[in-house]
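With one protein chain removed, the remaining protein chains of the complex are shown where they sit.
Each chain gets a letter, A and B, in the order it is written, and its residues are counted from 1.
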């Protein structure tokens, strides 16, 4: 899409030179044919280093835009980005993509559905009702149970098990808001990557990334009815028990254990070998590895046990 | 079904005049060919104004039944209503209903399933494994992802997005109980209405109404693994984050925001522009709009923060 067309679509005055824009990206990853956006001052360093061909930017920040980058100036860059995202949303169906390629010794149910562009390794089992989206790749020795859904562009490793009804790659819950309170969907460009030997429980949901990937690393095991938000990273050999929820962009180190019905806020970093008791509510980074926590608000597990004693005394 | 047959089926003595009963309904909405029920005194005003042709009613209330309304008198009206509901349950399949009608420019996967009586507008995408039930209507520009299920009779608006595995219109969790503790299912007569521009997350569930409709209003956005009980109304532009649960018959005003893993009790009214922090437990009406709450039991958010400070002191 031409930059001039984008400006017109978003109702932004623009009279600079025109160029072809092929996709949206982040400040740090954008190339000369990409458009990016900036609304907050704290990313100013990334702005100065961006290679983007164009940017949607707040007037207060526009004088810091590098000269090779065309600026579409608006007081609502986040909202305009959301409006534009619809036009660059990746396809979910494509009749021109190549037919699926399936390796040796696979059992693919005729009642499963493989979209075009799918590539599947050897010794895989894809059961009836499973859905494998456009351009999804799957390694060797992986089993996908009935009625599981894998959205377009996701990558599934070797020896993974995806249980019935699990959803891999659904849209992250991201919206910009108008001044009058309507929500404008931010179409999601990213995907989900499951590395090797990952198991995903029945009816769990893992959202794709806005840009880039939500990643479940090697050997991580996720129980039933768990929610993983967009852009999360679940470390190697982590264990997430049933009904856990991770808000967006949270990163778990390796061998993190999260008890049932626990949750984390977004944008957190959790040190390796951290254990959370059931129903923990995690709202801050955990920097030191190997500790055990409980409660909401979160505290060291032994403090939580002590607190329960103190509360019990209130009743006497 | 003849009223005399109903009386026999429910083992209620009845010797009044007979009439044909075509459906069950509420006191206020019933017409002359409907049967309704009353077990509790507090609906006595509605009883006196009902246009129902017949009623299943407690003996203590039977002298207030209008003369045009035949009374089946029993000490267990709620249980008898439940037993009867099975016979008036709406069909889930009907080979005599008309074939589906699909608008222009739609992409309907051959592995999706449209039951009879379905009507779909223009520019819709219905992906493999999606199920669209008997007499469901869908507007224009709506996308239904794989393995989503829409039960019979539901209405889906324009520009809606229903993610994989979501279930729209499943039965509300309603039972009458016998004196010995068995549960008798109350078959659900109602449906779910999604207005326009509604997004429903992966594996979320929205129960149909007992009578009437569960309604998700224009522009509301619901994240993954959310549960909406029967007869709820979710206001315009409300945002429900992952793993939230609303019990039956709760009404949210517009632009209500509910953080992850929160829940509400049933039969509540929540004022517009109310915000609940993650994990709130809402058990009372919120009458004043624009406030922010947290905790379980619920309190103003700033009080909740203060309480956490006080509790922390208990540990010192």
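Brief remarks on what is shown
The definition used in the following text is that contacts are C-beta pairs under 8 Å (C-beta built on N, C-alpha and C of every residue); 3 or more make two chains touch, one makes a residue touch a chain.
From a predicted model like this one, the values you see are computed outputs, not experimental measurements.
Of the candidate positions B:43, B:87 or B:173, contact with the hidden chain is made by B:173. Of the options A:53, A:129 or A:229, the residue whose C-beta touches the omitted chain is A:129. Looking at A:181, A:212 or A:260, the residue that reaches the missing chain in the full complex is A:260.
Listed by residue number, the positions of chain B touching the unshown chain are 92-93, 111, 113, 129, 131, 133, 147-149, 151, 165, 167, 170-171, 173, 175, 181-183, 185, 203-205, 207, 225, 227, 229, 243, 245, 247, 261, 263, 265, 281, 296-297, 299, 303, 306-307, 310-311. Seen across the whole complex, the unshown chain contacts chain A at 107, 109, 111, 125, 127-129, 143, 145-147, 161, 163-165, 199, 201-203, 219, 221, 223-225, 237, 239, 241-243, 254-255, 260-261, 273, 278-279, 308, 311, 314-315.
One rule holds for everything that comes next: only the chains that are shown with their structure count from here on.
Note on chain placement: the centre of chain A and the centre of chain B lie 32 Å apart, centres being C-alpha means.
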